[in-house]
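Note that one protein chain is taken out, while the other chains of the complex remain in position.
Up next, chain A:
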Amino acid sequence: MLRFLLLFSRQGKLRLQKWFTPVTEREKKKVIREMTLMVLARPPCSCNFLHWRDLKIVYKRYASLYFCCGLEDQDNELLTLEVLHRYVELLDKYFGNVCELDIIFNFEKAYFILDEFLMGGEILETSKTAVGIAMEEAETLQETMEEYMSKPTY
């Protein structure tokens, strides 16, 4: 299973963090700092895999964003590259030519998409279209401003 998935910019600013095991705030900050340092220090043409503590780290850069995740020993690194790629494709489909700014201003949507694709560190859905359909349908459930104001909360 994936232990965590992080997205950060080339300056090391965090854009998304998903943790699949319980981790203290302090430990999270530590891991983020170490991942950022390690990955940003890699020369451009290196391989996308690293070893850190007892985990395999897989990272890939898409434009100005680094996608970085921690895997357990049994997980397939090459397939994880495909997982990262699939997530980028899903974001791209949803936002239309996605760029870092989309993820900054719509981070909650990025999380919702992720939650339709992965769960508990495992792949939930392998179909390219199913995730998009689920997002669309869920969006119709979101109340408009008017509906939101008039509907009682409890």
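Everything below uses one rule, namely that contacts are C-beta pairs under 8 Å (C-beta built on N, C-alpha and C of every residue); 3 or more make two chains touch, one makes a residue touch a chain; residues count from 1.
Assume contacts and distances are computed from a predicted model.
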Report summary line: Not-shown chain resolves in UniProt (candidates "Phospholipid-transporting ATPase", "AP-1 complex subunit gamma", "BRCA1-A complex subunit Abraxas 1" or "Translation initiation factor eIF2B subunit delta") to "AP-1 complex subunit gamma"
Query raised in the report: On chain A, what residues meet the omitted chain?
Result: 14-17, 20, 22-24, 27, 29, 45-51, 53-54, 73-74, 76-79, 81-83, 86, 104-105, 107-108, 111-112, 115, 119-120, 122-130, 134, 137-138, 141-143, 148-149, 151-154
